[in-house]
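Moving on, here comes chain A:
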Amino acid sequence: MSEPLLKVENLKKYFPVRRSLIESLKKVPPKYVKAVDGISFEIARGEVLALIGESGCGKTTAGRTVLRLIEPTDGRVIFDGTDITKLSQEELRPFRRRMQIIFQDPYSSLSPRMKIGDAIAHPLLVHGLAEKEEAKEMALKMLKRVGLTPEEEFYERYPHHLSGGQRQRVVIARAMILKPEFVVADEAVSMIDVSMRASILELLESFREEYNLSQLFITHDIAVGKLIADRIAVMYLGKIVEIGPTDEVLKNPAHPYTKALIDAVPSIARRKKGRKFRVKGEVPNAVDVPPGCRFHPRCPFATEECRTKEPELVEVSHNHFVACHHPLH
Partner candidate 1 sequence: ISGGGSSSTSPSSTPTATGSEKDTIIIGVTDKVTDLDPANAYDFYTWEVLNNVMEGLVKYKPGTLEIEPALAESWEVNNDSTVWTFHLRKDLKFDDGTPLTAKDVVRSINRVMTIKGDPSWLVTSFVEKVEAKDDYTVVFYLKHPTAYFLALLTTPPYFPVSPKYDNDKIDSDATYGGVGPYKIVKWVRDQELVLEANPYYYGEKPKTKKIIIKFYNDASTMRLALQNGEIDVAWRTLRPTDIKSLKESGKFNVIEVPGGFIRYVCLNTKIDPTKEVKVRQALAAAVDRNEISKIVYQGTVEPLYSLIPNGMWSHLDVFKEKYGDGNIELAKKLLSEAGYSESNPLKITLWYTPTHYGDTEASLAQVLKSEWEKTGMIKVTIKSAEWNTYTDYARKGQMMVYLLGWYPDYLDPDDYTTPFLDSEANSWAGTGYENEQVNELLRKAQTITDQNERAKLYEQVQQILAQDVPYIPLVQGKLFVVTQKNVKGVVIGPDMIFRYSTLYKE
Partner candidate 2 sequence: MMVIEGFVKLLRERKPGRGLFIFGFSIVLIVILMAIFAPWIAPHNPTEISADVFQPPSWKHPMGTNNLGQDVFSRIVWGSRVILYVVAVATTLSIAIGVPLGLLSGYRGGKIDRVLSMVMDSIYSFPSLILAIVIAVVLGPSPINTAVAISFVYVPTYFRMVRGQTLSLKGQLFVEAARALGVKDWETMKKYILPNVLPTVLVVFTLSVADAILTEAGLSFLGLSVTPPTPDWGYDLRVGQPFLLDGYWWLAFFPGVMIMLLAMGFAMIGEAINERLSLGTR
């Protein structure tokens, strides 16, 4: 890998927990939801990194912080050599064109009162890439490109006339019309019906080829990650616990959590289930993060060390890193 397109270094996002008036008067120290607690990764041009983890582990927050849709608490995001965490909103605007986001919920990511076509054309106008007529032309082309035909008809429709799958196509079209270099896809298919997921993934894949698009693909469904990603990063409670090439991570998970996650995924192929690797309990809340290795309360292999010392990411095989005192191999 040469110079990566995106480089995230020790990114943190803490949300203050709302305190009552009395508490703040009493100067009770503020508490934080450590949604993202120091993550680092790189994405090369044209590469897809899947960010995987259970609900609430901080995936979405990570994605939003990378794009500075929310301000990071700490850390750096270097996009194409520029540290965008230091830019003002005005300076950031040109970067907005180059980095895009696709949200999980196609129902709320389109304004109900805006025509599909206008929603797609608007970004062009915002960045001054086209005049009204031209923008409309381009939007129509894009509609056709994402398979919403007849495009003239779709241009005039409002989102509530469309099914979830169709809406997600519109959302993708809106992001792609700016020809971005990098996109965060936050659970882009999880709210879409099974029968239609594959086609949305195909569509994204086609853009990846066309634009040499890099993606941070956020998902809780490892199977989807496997399908689309070059590399996988597994998050647990705001931290990346394992990161590496997709096949390597899935075949040889080094972190007990990754292993448990993989084993819990139902599969047709693996129907004759062998012994599953299980962990106990549930994810603790992100306010009172357990000390040491944050997974230790649920880990069957936890030792004293795990309870006190936080593990660092270490390379267990080529490009495969894990943060565990007792990796599985």
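Criterion applied: all candidates are chains of the complex that A comes from, given by their letters.
Methods note: a contact is a pair of C-beta atoms (placed from the backbone, for glycine too) under 8 Å apart; a residue touches a chain by one contact, two chains touch by 3 or more; residues count from 1.
Predicted model only: the values in this text are computed from it and were never measured.
Touching chain A in this complex, out of the candidates 1 or 2, is candidate 2. Taken in their complex, chain A has these residues touching candidate 2: 64, 67, 69, 92-93, 96-97, 99-101, 103-105, 108-114, 122-123, 126-127, 160, 171, 174, 178.
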